[in-house]
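Shown here: the complex without one of its protein chains, the others still in place.
All chains are identified by letter, namely A, B and C, in their written order; residue positions are counted from 1 within each chain.
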């Protein structure tokens, strides 16, 4: 078998995804030609996915420090101190390509991967959020994807036993050939019990734990391996299949093993599997690793060292234990009926040595593997963008009837109720979920304390497409605003950057601009970025997706009972609109739904105003003044008010007079940042007014709740007057009817 | 009363039941590992929700043949009380400790939502403090909760008053619309003829605190503990 | 020895999954479809002295775990029964 490995050539290196220049670097670094297995290690670890070759220089712009930060980017997940001895651990990750090939298993294994990232830190996962983007829903292929992805998430999360408490689903034709499946996981751990992916202590044993290894998802380089034997069909990499049951056992076993004190470090075998763990773990602490591949539990026969190193079989971890305490680790994994096999040792010096039956198949300095080349490729603003931005939506005619327009917008699949999806997700297991899906941010209590966490993801590809810098900043602002509306102080961010090919200057420009926007918003709102993920190459036949940074925000409520939901509670409450008046139809849901256009300018974002509005909302919620708080996002204030009327257990009507803009459609459906609708009991109106004055923000009373209609006036003119029943049916059926 | 909460590989409501029993009800409670056969120190055994063994063959099938479930037969014969919720109900049916079986939801999808249950039988320790016709709000979360029994079994269930809960509207009417999974005659929970083994698909532990949206699930426990008054509201001890 | 077990819903029990698949196929233009039912096939490889012994053990597996007698029937097919047939693909 060992002798059967092909000789490495430049062509083979190219087939493995390396460039000629990168291959030269490898030759120089090793001072010789790599073996086939070594080439596999380089091709995997120097891949964009593992090495962030194109993005690293930009990512360094993000703020990552702060008084709460216990762990910033670079580990399996980030961690923030939330007081009372607890830390919140969270991260978001994409599984876009696998979900396109096989939606059910692709999405399921996406959930599995991010759960492992969180529990390798020693945290128990308490919440999942899913952020999904698909092509147009009238295409049957899209419906097939939506169905597969949602049931895959449902299956994995439910079976594992972590509630899926929030997310978004949006539709745009640009995602037709490349849907997005981003999953965020949030966990809790005692702040002094964080684990890290470090291979400390030469001499310490290295354990392989979890499911057996098969030929799942081995990198494209495997194609080359088919040339050296006659079993091409058999050797073909296979789709990864999730096993949530084993993952659940792995969670319990890992947390139990960690509690013994015998665990030194641990990492999830995700992308590039064993290759990644055996090089990254020692590289973080200047050690090396010596592993015997024949000891790796295998599900299939005749696997080559290359395949064992690069397999992406799911539900596996690499664990470094304290020497002499091996039996404690074995005992725990045996209890949970999982494999835990000692496959090697941590070594001094910095080499990764992989052997098969004692014979060395790879010997590479771990630093060479983890220090991939970094690129600063050219960036260029897309030439057509200026033209698109110059378009003025107000050159289009006003809709003949604004009520009909509102019905169409609340019934568009992107805005309509997503209950069809989230009722398939267990959102309560763990009995922490105080605010279920269906409000702005989900809220989860932290048992044993008075605290709660608010969590939300957001990201509007249309906005980012038209203005990557501001659009991305607005995604940060919106996710944070949702958290603030629930009563949470936004304390940290995780970001998932979904873009096309970075080798195209226009795409890299979008990316670079988006990073600047995220960085600026995070600074202004005082939130460090503690982890994230970059997913490039989201394109099919040269058609890139809308640039889509998905921003996950975690917020902290000091008092779980001081929280708010987005729906009106009763008749007779006064309704206020907080925030600036500036709105735009550029890139809006209105412009897309009614005119199928993606063009125009975004309303300006004033980060200082954003900060103040959010703090005013939080103060109102904390003082118990806000009986509802809902942010205005897609569809503008008209949609926000409609949602506040409809989303509670019993619909509550509303009558409001809106500040006039250039035209009624702009007033109703114009989108702009930093705007929030709040309802207040009349008896507490004065108190609320005082608080708003103190907050020094722009705001006004706009109306009253009550009745069975939504009536909206601009000036003296009634522009919308709809029965709630009619609105509700449009909103409830807008997405679901496609899926029936 | 001493409670035991059974843990199978893949169980996930174990911690939730444990929390409610110890932190809300302040009763002694311990976890019982699935290999355990010794249940003598317990008065009530709980089989919680989850996906025991992944439910990869049929929900509850593998767990239904485990040592602890075998031991339950003896435990019940000696007067012990058993509550199976969600996966626990599926396990009790698979083990033959309760009649019938649970099939895939008729909609072929998983469902996590709130439901209302109307109390049909007050001849179990879990419902003896309630009124027949009383309506309880309790969430469900399952993919295989459609109760099935053949005609003869169903007749037997009715004859012995073993149907304990049905899915209903908020006002107690048993309607097709209130049936979330296609269960036979809206059946949500059944008991053994003695009433000492109760299985139900809904999650009482998720409706045990006002902060979590309702506390009707606690009524089952207060009934069991004998701390209920006539009208079905419970006394503060 | 290779043994195949087919587990199917008992006649009379509504096969919701089968009905959904049937509907979908008819929607795709397979109008000639009269009935469709979905079950499980479990393929087992086990050591046994004789085919009869293998069958007896698999029968036991069915009784103990593989089928739920409230809902399901099962059929056991031995590799020998299966071998001569020409099945496509």
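Methods note: a residue touches a chain if its C-beta (ideal position, glycine included) is under 8 Å from a C-beta of that chain, and two chains touch if they have at least 3 such contacts.
All figures in this text were calculated on a predicted structure; none of them were measured in a lab.
Peer 1: What residue numbers in chain A mark contact with the hidden partner chain?
Peer 2: With respect to the unshown chain, the touching residues of chain A are 101-102, 105, 211, 214-216, 234, 236, 238-239, 241-243, 245-246, 299-300, 313-314, 337.
Peer 1: In terms of residues, what is the contact footprint of the unshown chain on chain B?
Peer 2: Counting only chain B, the missing chain is touched by 53-54, 56-57, 61-62, 65.
Peer 1: Given the full complex, what residues of chain C touch the hidden partner chain?
Peer 2: So the residues of chain C touching the missing chain come out as 6, 8, 18, 21, 24-25, 28, 30, 32-48, 55, 57, 59-61, 64-66, 73-77, 81-82, 85-89.
By our rule, only the chains that are shown with their structure count from here on.
Peer 1: Need the CA-centroid distance for the pair chain A / chain B, whole Å please.
Peer 2: 36
Peer 1: CA centre of chain A versus CA centre of chain C: separation in Å?
Peer 2: Inter-chain centre distance comes to 42 Å.
Peer 1: Residues of chain C touching 2+ other chains?
Peer 2: If we look for residues of chain C contacting two or more partner chains, we find none.
Peer 1: Which residue numbers or ranges of chain A touch two or more of the other chains?
Peer 2: As it turns out, chain A has no residue touching two or more other chains.
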